[in-house]
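Yeah, one chain of the complex is gone here, protein chain that is, but the others are all in their spots.
In order of appearance the chains are A, B and C, and numbering begins at 1 in each one.
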Amino acid sequence: MIFERIKANGLAHNSYFIGSGNIAAVIDPKRDIQDYLDLAFEHKMKIKYIFETHRNEDYVIGSLELAEANHGDIFHGPGLDWSYGTDLMDGQEFQIGKLSLKAIFTPGHTDESVSYILSDLKFGKVPVMIFSGDTLFVGDTGRVDLYGSAEVQRLADILFDSLFQKILLLGDGIILCPAHGAGSICGVNIADRDQSTLGIERIKNPILQVKDKESFIKYKSSEHPERPPYFSTMEQYNKNGPPRQFIKEKPDLLTPTEFKFEMESGALVIDTSLPSAFGGAHIKGSYSIWLDGLAVFPGWLLPYDKPLLLVLEDQNHLEIATTYLSRIGYDQVTGFLKDGMEGWIDAGYPVEKLSLLSVHQLKEELDRGEDLILLDVRDEDEWKTGHLKGALNIYVGHLQERISELPRNKKIVAFCSVGHRANIGASILLRSGFSEVYNAVGGMLAWRNAGFPVVTG
Amino acid sequence: MIFERIKANGLAHNSYFIGSGNIAAVIDPKRDIQDYLDLAFEHKMKIKYIFETHRNEDYVIGSLELAEANHGDIFHGPGLDWSYGTDLMDGQEFQIGKLSLKAIFTPGHTDESVSYILSDLKFGKVPVMIFSGDTLFVGDTGRVDLYGSAEVQRLADILFDSLFQKILLLGDGIILCPAHGAGSICGVNIADRDQSTLGIERIKNPILQVKDKESFIKYKSSEHPERPPYFSTMEQYNKNGPPRQFIKEKPDLLTPTEFKFEMESGALVIDTSLPSAFGGAHIKGSYSIWLDGLAVFPGWLLPYDKPLLLVLEDQNHLEIATTYLSRIGYDQVTGFLKDGMEGWIDAGYPVEKLSLLSVHQLKEELDRGEDLILLDVRDEDEWKTGHLKGALNIYVGHLQERISELPRNKKIVAFCSVGHRANIGASILLRSGFSEVYNAVGGMLAWRNAGFPVVTG
Amino acid sequence: MIFERIKANGLAHNSYFIGSGNIAAVIDPKRDIQDYLDLAFEHKMKIKYIFETHRNEDYVIGSLELAEANHGDIFHGPGLDWSYGTDLMDGQEFQIGKLSLKAIFTPGHTDESVSYILSDLKFGKVPVMIFSGDTLFVGDTGRVDLYGSAEVQRLADILFDSLFQKILLLGDGIILCPAHGAGSICGVNIADRDQSTLGIERIKNPILQVKDKESFIKYKSSEHPERPPYFSTMEQYNKNGPPRQFIKEKPDLLTPTEFKFEMESGALVIDTSLPSAFGGAHIKGSYSIWLDGLAVFPGWLLPYDKPLLLVLEDQNHLEIATTYLSRIGYDQVTGFLKDGMEGWIDAGYPVEKLSLLSVHQLKEELDRGEDLILLDVRDEDEWKTGHLKGALNIYVGHLQERISELPRNKKIVAFCSVGHRANIGASILLRSGFSEVYNAVGGMLAWRNAGFPVVTG
Partner (left out) sequence: MIFERIKANGLAHNSYFIGSGNIAAVIDPKRDIQDYLDLAFEHKMKIKYIFETHRNEDYVIGSLELAEANHGDIFHGPGLDWSYGTDLMDGQEFQIGKLSLKAIFTPGHTDESVSYILSDLKFGKVPVMIFSGDTLFVGDTGRVDLYGSAEVQRLADILFDSLFQKILLLGDGIILCPAHGAGSICGVNIADRDQSTLGIERIKNPILQVKDKESFIKYKSSEHPERPPYFSTMEQYNKNGPPRQFIKEKPDLLTPTEFKFEMESGALVIDTSLPSAFGGAHIKGSYSIWLDGLAVFPGWLLPYDKPLLLVLEDQNHLEIATTYLSRIGYDQVTGFLKDGMEGWIDAGYPVEKLSLLSVHQLKEELDRGEDLILLDVRDEDEWKTGHLKGALNIYVGHLQERISELPRNKKIVAFCSVGHRANIGASILLRSGFSEVYNAVGGMLAWRNAGFPVVTG
């Protein structure tokens, strides 16, 4: 039996490749499908099935990409007006060599959510693994707010049933294989550990410790995870079939002059440098999004209908940058800057800076009562775990729409957990014409490590 | 948390790399340690601990290789006269970032056998995984015959206690991480699946279904797995510390003339070609061992004190060939033949052949009653599951010592499951001067697929 | 300045990547263009020009593949009814950063043949290199027989002028960069050395030592290199634009049963095993063509309109096998056999053998006057350098069409330089129903190394 967990970093998305004998199946494939083809080739298998646990809202699914290249048939839960694939029946079974995979309907995260139970037929039909999609994570359960607040109670209600009446009844000894790991915005508190079983979750998953359905619904109703605007695009894509990318051209290498021309013609610029380098020199008007941040944050900030240009710290980041962007549907990267900022500087073009503050400098300024706005761009849940006295909290994803709340005549210091999102925030402010903008690098982590005080509430 | 299972193919050996925060631990490292160093580098961790589950008898352990390069301290169970490492206490705990690892003594496979229980401290001390060494496998338990038949009952007795009084009491939801997978000679019937939990084993592991200790002892006493002679060398190595291989030189590229000279000076030749190619042409006197077979079979056939030479189908197999050999202690590969058998042939040197029989030809010959010895070189357990009528069974590992049982004036057809071990056997016969030797390629698999009859008993 | 020679092995084809500043040019690209894109990316250049030295008849040119992916404009010599690209003027110059490239018409191999002279503008316009296409090779000149025997004299006449009135006049110190190296069928006697200059050729190229044009024409008229039938297809492709392969799907992995079905439905089978393995067992009806032989020999043997199937010694050869085939226009590989011949044998399907003879056995048989036909499948030029007494010479490329010249009731021993082409020949005989076929492996090389006698004439 072949079992592989394929992690899409940044997104914290897990897909799975399972195989036995001559055939294989993929569960919730990502859009860049070469990994699955390589596994199939290595193990001398043919991908016959593609299983989706649900529509997925946080990335473009790769099912059609695989299916159209003749690598399997697509199956998913019923109830959506799907433009592709085959609807499953509850309890439907598939044989994959000496393995069996059985679909069970586990609605709650969404109505069409399905889990898949894997058995090893050589050992009888005892379940070995469950592929639980966004229904059950390690240390968490799926969010129930995607249909809007009016539906939260209903979804929490049926999620409770899926968990307690279906999944947990399967037995403690079943290995849990969810669709996301720590860092995903599809859960609130997913554990930084991929290995778990239903038995461990039953005992230790905080949300499964509730006494009854009522408490569960209350618990879920109190969660308020962020919902990036790009989710709507993903939902449309994944229901109707996303654009295929059989031929994915690399963006053009652009000389500084060509790059400048494209920018002036309306393309948006993303600079993937880390804060210290972005601070030193960047192109005026560019968004700062660090490399791994490309997996998610463009979905908060960028439209889908404008060409994108990249400024990279290292040209070899091009592949990963475009892959991250394409996973959330941004296929329109048209160019990247030859020799990055050094090329720009050497060409004699002007640059903009963003001043960095160390937490020690920030502390001094705060202590001496300097007149500044300390803008904490972390999300609400992080904010609640502790923040700096006097700080103002606007989540980085909402900063563009709430920018009018900030005064333009004051010094603003962006702040987050380590300084990455703060740099996104600072770049948004600079783009919007704010002039005195700082990033307090190291953020809350450095602040705490330096032994400085934190308040809550 | 980082968790990686590192599989040494051929040996079916599993080692594990676990890490959290800045530090990592390795359990039962193989001798070629670069994989662990690469993981540590990738995850920005320092290996601090090396844990051995027991002395290990089927491969050279890499603990000292790691420790002497300043990558961790070695721990193992007490009771052996170890020349290195630190003895554990039962219940001793180690912290690895946010993980905890606790040693529990689980004797039975050997007296010093230890298992390690991993907990994720972020979720309280509930056990998540158990590293069970050779005590418990997926679908099997460790063998108890290594101390000789006099000790089998005693070891089975304490193994029963380790399994039923210690390990299974930990709870169903614990993920099982044994030291071996399917194909290992350290178990009899290990499952072709790496994923399991104590819950699944409790219900489905055949040997754990026994009613009582008595039945368990009886079951274990009835097993007779093969014990290759090289185990003794491994045991000495792993107790006293094996030779280190900081500098592992590649074997010399030898022209046919140089190769011939080395052969005539006493070096032994291993030809890693598949049977069809070996059959077509090989150097007289060479052992046939297919590439993956190098992981184990040299330990049955070859002395440790003679230089070894390789004939490779593809020069790029050199690395894997020498790695496999070194894992079981053969460090004395001094050369390989330039351009393989084609180089030898083109040099105008004579070759020997080994005739292949298809199962169809074999069937015809048997049907018309041709006077031949059908030599089945599979092991006793395989033989019992079905064999050809009239066949003679000598396990390939015993063929050299039992060769006098075979008549030299008769046609001998070697036979096994697919034809690989039969080719080893055939090459042994040719080396010993037998003249009319055949390999029935495809073996039992092809025989059954062709629909030909099999007998048992 | 960037200069890279990209060799297409097997074909012995050279293409060139040159670059300076921001831009690059490719000369005579092969069809698998990723190498050029990788070089451009690595050196941060944009491919602006694609230069063809002539139509090319021995491989599918990759110019359109590059151009349509927006990597440069195509230029070539005038006089052909090209369906693409731009005709050059004699003496036309291009600037590539600090380099200059100048086209000079050098007809002779073909009428539209062009050479390109590279200068380094930093050092003034002294020529540094010449890209001579098939006009001048290291140690040889291009063949002049492609238009048929009626045109040989005319072409030799103008080739003489191109060489002596144009190229050699450029000066001794110019580095020679031809379109082919040793082993190409576009030359007769190309040196096994890629490094040369016009000065070295002037002194040492055998054919440039002629006294006058008359001798030159006589010399060229006496050459009779083989002309594979696939040249016609290449000529059409390269004039009209070959099929593009933006999306090149890997062939399907086929189980033995699926493979058998495809075969029986009309697909042709190529087995890339070396002779010893093919001899041991192969599928009845398959062509034997060793891996590197795929670069050329399919062009002699295989139609373009039938699906092709592959039997590979190693699955990892798939990429190179399909690349070699596609370079000469075979895009229709639909599948490859899972686990190769071992899979086939294990499935219980029957196999065919091909007996190998060592040269020692062959010598014995010849010495004792055995009644056999020794079929030497080397080409006429090789035959003339020495052959075995009593042998019959039919070039392997002509064997299918001349097969009726061979008696079906006699033992036939195929023979060549080392045994590879002999195996092709033997497989053709087996496919045609000949029953007693042998391959004398090692061929002339082993024969000579064994010290056996050779005759000439």
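Definition applied: contacts are C-beta pairs under 8 Å (C-beta built on N, C-alpha and C of every residue); 3 or more make two chains touch, one makes a residue touch a chain.
Note that the coordinates shown come from a computational prediction; the quantities given were computed from them, not determined experimentally.
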- request: Based on the whole complex, identify which of C:6, C:37, C:175 or C:373 touches the chain you can't see.
  value: C:175
Task: Could you tell me which of C:197, C:221 or C:315 touches the chain that is not displayed?
output: C:197
Query: Going by the touch rule given at the top, which residues of chain C touch the chain that is not shown?
result: 1, 3, 98, 120, 122-124, 126, 128-129, 139, 171-175, 191-200, 202-204
Chain A, residues in touch with the chain not shown (by the definition above): 273-277, 279-281, 313-314, 341-342, 345-348, 350-351, 353, 356, 358-360, 418-419, 441-443, 445-451
- prompt: On chain B, what residues meet the omitted chain?
  reply: 22, 37, 40-41, 44-46, 69-70, 246-247, 249-250, 252-253, 255, 315, 338-339
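Keep in mind that, in the parts below, only the chains that are shown with their structure count from here on.
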Message: Same residues or different residues where chain A meets chain B? The copies count as same if more than half of the interface numbers are shared.
response: same
Message: Nearest whole angstrom, what separates the Cα centre of chain A from the Cα centre of chain B?
response: 42
